[in-house]
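For this depiction, one protein chain was excluded, whereas all remaining protein chains were kept in their positions.
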Amino acid sequence: MTVTVLYFAQIAEKIGVNREQFELKDSVNTADLVSILKDKYPQITEQKFKIAVNQLLLQGEKELEDGAEIALLPPFAGG
Amino acid sequence: MTVTVLYFAQIAEKIGVNREQFELKDSVNTADLVSILKDKYPQITEQKFKIAVNQLLLQGEKELEDGAEIALLPPFAGG
Amino acid sequence: MADKKKPKNVFVEGAITPEKIAASIAHHQVKTRIGAHDIFLGQVRADEVDGKTVRAIEYTAYQEMALKTFHEIRESAFEKFDLTCMHIYHSLGFVKSGEICLFVFTSSAHRKDAMDACRYLVEQIKEKAPIFGREVFEDESHQWKMNQ
Partner (left out) sequence: MADKKKPKNVFVEGAITPEKIAASIAHHQVKTRIGAHDIFLGQVRADEVDGKTVRAIEYTAYQEMALKTFHEIRESAFEKFDLTCMHIYHSLGFVKSGEICLFVFTSSAHRKDAMDACRYLVEQIKEKAPIFGREVFEDESHQWKMNQ
């Protein structure tokens, strides 16, 4: 399956990428994806972030589906 | 002693007076004055009001002094 | 920073305009230690009573006492909360339904103090300021407003 990963703020700044696509095995869940991302971008290992799947904040882990949009969200600063 | 009594809002409306002076015996306190006023203006007997002496809201009773300014204040409606 | 001691002109003749509120907000943009403003606005409602609708409130006040009361309320708010600025304006005279009669404006480095102080001020003003309101209906009859 293909998923899109979005990076924001200090994460996008650290890795120099805003958005990219990944081809994943069908059994991959969000925790697996985070491991893949931390392997690819060791500079985010220490970074605090939340994950949104299809624009919903994730609680715990979740199976991924083809076409999913996953976002890595550093701490919010609105207001 | 001479005191000034101020009337506001529905009280002034009911009695047709905003302000008047009273010559009182030296021993008169605020409770005595209220009796005098209710005798003079029976139309305020049922009216709810607070009393201020020299622009301070009165708690309980208070001796009056010459030159005091006493206000009869119907319920507040600010804001 | 706090402009605690300046005597304040609380009463405004007639309604408080949106332009006055905008000017007051703009005036605070030089105060760059402020992070949060809270503004409360009281607006005259077209309440219906026995089939008649309020078209305006005529405000009167025991002005000297009210100004002292506002001063005390201001001082107590500056003691209780960490505020940069505080402004209070109240109408006198006629304010039509839909128009604004009370403008309370608090500013602080952080939101909690601004919001807590604004609420405190509004409650104190409603309870303690000797201000009276004559609710005038469309047929020119009236009743006297009472805060709850």
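Going by the order they are written in, the chains are A, B and C; count residues from 1 in each one.
The working rule: contacts are C-beta pairs under 8 Å (C-beta built on N, C-alpha and C of every residue); 3 or more make two chains touch, one makes a residue touch a chain.
Values in this document were obtained by computation on a predicted structure and should not be read as measured data.
Contacts of the undisplayed chain with the visible chains, over the whole complex, involve A, C. Of the listed positions C:37, C:74 or C:142, the one in contact with the omitted chain in the full complex is C:37.
Summarising the interface, subunit C meets the missing chain with residues 18-19, 21-23, 25-26, 28-46, 97-100, 107, 109, 111, 114-115, 118-119, 122.
Hidden from this view is one chain, which touches subunit A at 6, 8-10, 52, 55-57, 71, 73-79.
Everything below uses one rule, namely that only the chains that are shown with their structure count from here on.
Averaged C-alpha coordinates give centres for subunit A and subunit C that are 49 Å from one another.
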